[in-house]
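In this view, the complex is presented without one of its protein chains, the others remaining in place.
Moving on to chain A:
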Amino acid sequence: MTTSSEAIAVTGVRENFKFLILEVTKLLEDTQRVLVDPRPEVIAKIAARDDYVDNLKSMIENKCFRLLTNEELDVGTVDLIRAINTATNNLERIADFGVNIVGQLGYLAELEVLHGFDPDPFFATIFEALRMVEAALFRRDMSKALQICRAELEVDELYAAVFKRIMDDLRHGDTPEDLVTTLFIYRYLERTGDSLLNIGEAAIFATVGEKLKVSEFQALEETLANSEVELDLSEVDFEGIWETRSGSRIGMVHPQKGGRSVVFKEGRTKKVVEEKEALERWEQLEPGLPPRIFGFHDHGPKASLLLEFLRGDTFQRIMLDTDARVCGTAFNMVTKTIERVWTRTLEAVPCRPNFMRQVSSRLPDVFKVHPEFRSPATRIDDLHIAPFEDLLREARGLDAELVAPFRVLIHGDFNTDNLILNLPQRRVHLIDLHRSRPFDYLQDVSVFIVSNYRLNVFDAGPRRRLDAVSKAFFRFAQGFARAHGDASFEARLALGLARSLLTSTRFVMDPEFSASMMLRSRYLLERLLGYRAEVRAKAGLGEGPLTPERWADFHLDESTLVP
């Protein structure tokens, strides 16, 4: 991605940077020499060199900051400049470590203890890494960048051996002071390794454009190597590593010579394995519905997946950006697919969605974000209004009554942006399937409807389409319920909506909008509890639970589905 503007902008800095590496290297060479023979004239040279390093650092820093104010630079150049700056800071720190080492020599009573340890392997590793820094950064040489990172591992291993020996000697030896000073000296070499790692990571950043930890980078490299995709890291552009709410990281890998792009996902092994298994299950059910798995790599506590990058738009985008006709076509594609999945996976096994239990587990987070949702008992004359928490407690009893007569394979996180539609090819895809399982379909229905509700979109056109889709999806699900004898459909959906509306508020910071969602949730719960009280009174049921059939007359008005 070297452009001519970049070449001009960076040339000046590169000259200074070269000198900086040279000076730091010389300073460390002198340090190495002084460790053998602390001659005063060499020590004086080290101090002078350190001043020069500081000057070079300020010079580079100034140039970098000045360059960054230039608005015409492309992203790649900006990333490079940031990386140069990080590397410069770390090089200067390495020079300081050299000075610190020399400073420690003054505390030694005798050189004998120090000379019992060999610093040369440390210096050899460090010098080798320093030789690669310029190319790793300015030529964006990924393999050199990785080698610099690995230098830290080598230095750490060397340090571990020295540390162990010093500890042993401290237990038995009679020169504890000199041993401790020696440990301090080697500790500075170990920290030099840490700074090298920072430099290596900065060089990777300059190349792939996103902040990537070396471990993640290696995961990507290994996943690519173990996959069906024939790509080498030197041939790909890496885009947009971003963190998801569940703590996994996702990025896009685009081959530079054209060809298939892939999605790279890394996260905790358990989650990644769950997703992999769900994807395989869906692939078996309907090939092509989920993204294909190109690679999987388990590296201990973390694992990564390489997935097909699906071309198309999310259903959410289509609702927001197109018109009623396109949106209608897309909606029909979605419902046809979902109906097929529900029908094919339906098992006549009753399923209790436990919507209120789901609320309970997220309630602490909701109250943390919205403490104002906790309301005291109030009244308007004789009309008593229960505190919100009391209402939630009372509603917990509904879980036992509102049971689905069957279960189907659900998506598990059926937000409208987890549906990818390829309109020209008339294909529907589902993504983010890691929570997929056999369950009450109303879990998906309520999440789908609330994902439309909670979009902070109030422009007439898009809002109308979102609302129309929510209502149509409700009628679609209602049709499925009727066809399969699901008597408590509307009541259960009301509870599912109450759940999703309330738990979603933990992601909604707008006070007015979050309050409207909480109030809607409260309304639905009050309706359900009111209905139950009424039916119990009429049928003389006392405190007994209602059968699904007795919930059949609960009516959920379509106006409750939309803001």
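Keep in mind that, in the parts below, contacts are C-beta pairs under 8 Å (C-beta built on N, C-alpha and C of every residue); 3 or more make two chains touch, one makes a residue touch a chain; residues count from 1.
Criterion: contacts and distances are computed from a predicted model.
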* Structure fact -> Choosing from "Succinate--CoA ligase [ADP-forming] subunit beta", "Ascorbate-specific PTS system EIIA component", "Cytochrome c oxidase assembly protein CtaG" or "Amphi-Trp domain-containing protein", the absent chain's UniProt record names it "Amphi-Trp domain-containing protein"
* Structure fact -> Contacting the left-out chain: of A:59, A:363, A:515 or A:552, that is A:515
* Structure fact -> Contact with the hidden chain, among A:385, A:423 or A:541, goes to A:385
* Asked: What is the set of chain A residues that contact the non-displayed chain in the whole complex?
  -> 376-383, 385, 460, 515-516, 519-520, 522-523, 526-527, 530, 557
